[in-house]
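Yeah, one chain of the complex is gone here, protein chain that is, but the others are all in their spots.
What follows is subunit A.
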Amino acid sequence: MTLEVRLRHGFGGFTLDAGFEAPPGVTVLFGRSGSGKTTIVNAVAGLLRPEAGRIALGGRVLVDTERGVWRPPHRRRLGTIFQEGRLFPHLTVRQNLRYGAWFAPRGARREDMGRVVEMLGIGPLLDRRPGALSGGEKQRVAIGRALLSAPAAILADEPLAALDAARKAEILPYFERLRDEVAVPILYVSHAASEVARLATTVVALEAGRVVATGTAAEVLGDPGVKPLGPREAGAVLETRIAAHHADGLTELDAGGAALFLPRLAQEAGAAVRVRVAAHDVILAREAPRGLSALNVLPGTVREVRAGEGPGALVALDTDAGRLLARVTRRSVAALALAPGVAVHAIVKTVSVAPGDVGG
C-alpha cells in the first residue's frame, strides 16, 4: 500500500508545495523546523485542510480538493504518534491502548495487544496512568496506541524530539522493529540526520516547503547538494554487515568488501547495520597515509566538490564502502587539487562514529 501526497498550502509566510509517494516501510520527511513537515503530516492526518491537493492511501482518496473530497480524521484510520505523546490523562495505559481498537472497523486487521505490549516492553505500566510515566515510557505507549488502532498507515510527527539522548536511544529500536515487522506505510517526520540514517527506507528532503530530493537514505544523505540542515549536519550513510566482533572491543563491519572498524556494537555477526559518517569526521588524503592511528582508511574517487559560502566545502567521494561526504576547507580543496575524478583516501576515526548513528 502506498501513500500518495500532493499539497499546496500557504503557511508561515511561504507556500508549501510538495508532492511525494510513501511506499511500505518508513518514509522520513526530513528538513529543518518550519520547512513544512508538520503541515504535511497534519494534512495527511486530517487535522488541517490544505488549500489544494490530493492525498490517497492505496487507492482510497482522503483529500481531493478538485473533486471536493475531504475525509474527516476519524474516518481515515491513520495511527498518529505525536511529539508530545498526547496520551489521555484520565485513562490508564491499558485503556489508552484499547481506545483506538474500540473505533476500528470490525473487519480491520488487528495487531495482537499482547504482542504489541511485549514488543514495546510496557507490560508493567498497564495499570498506571500517563501522569506517572516518564517521557520515554509515554512515547512507547503512544506508539502502541497508534499500532493497536488497526491503522492503514502510521504517522509519526517528530516522536523523539522532546526526549533526551538516552530516551531517544531507548525508543529508536522500537521504530526499527516497527519498520521491519509492520506492513503498513510509516510516514515519519524528523529533523535529526541520525534518525533518517537509521530508519528511512525512503527519504523526502524538504526545504522551505519544497521537496528538494527523494531517494534512499544513502542517496539523499550522500548528495552534497542536499543539505536540509546545513553543511554542519551533513553526513553520508553506509550500508554494512557485521563481519566479526574482536577481542579488543572492536566490531569489524563489511562495507561493500571494505573493512570498517567501530567500537563494539550490540548486533549479532551477520546483521545488517547502517552507519552514518558525519562529514566533519572524514579526513581526506591524496596518498595512502602511513603511521596513522585512525583504523579506517577507504580509498576512493572524488565525485563532486561543492564550495559553500564560508571557508568550507563538501566533497562527495565514491569508495568501495559506498558514497561518503567529507567537509573540508576550501584551502584544502585548492592545496590537494580536489576535483571530480581525483583519487583520494578517506580517513575515519573509529571512535568518531556516535553510537546513535548506528542502527539495524
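Throughout what follows, contacts are C-beta pairs under 8 Å (C-beta built on N, C-alpha and C of every residue); 3 or more make two chains touch, one makes a residue touch a chain; residues count from 1.
Assume contacts and distances are computed from a predicted model.
Engineer: Just go with whichever of "Molybdenum transport system permease", "Acetate CoA-transferase subunit alpha", "Acyl-CoA dehydrogenase" or "Transketolase family protein" UniProt uses as the name of the absent chain.
Structural biologist: Its record in UniProt gives the absent chain the protein name "Molybdenum transport system permease".
Engineer: One chain is left out of this view; which of A:73, A:215 or A:299 touches it in the full complex?
Structural biologist: Only one of A:73, A:215 or A:299 touches the chain omitted from view, namely A:73.
Engineer: Given the contact definition stated above, which residue among A:36, A:100 or A:209 touches the chain not shown here?
Structural biologist: A:100
Engineer: Which of A:46, A:185 or A:300 sits in contact with the chain that's absent?
Structural biologist: Answer from the full complex: A:46 touches the omitted chain.
Engineer: Among A:36, A:50, A:130 or A:185, which one touches the chain that has been omitted from the display?
Structural biologist: In the complete complex, the chain left out is touched by residue A:130.
Engineer: What is the set of subunit A residues that contact the non-displayed chain in the whole complex?
Structural biologist: Interface with the chain not displayed, on the subunit A side: 45-47, 72-80, 82, 84, 86, 88-90, 99-100, 102-104, 128-133, 145-146, 149, 155.
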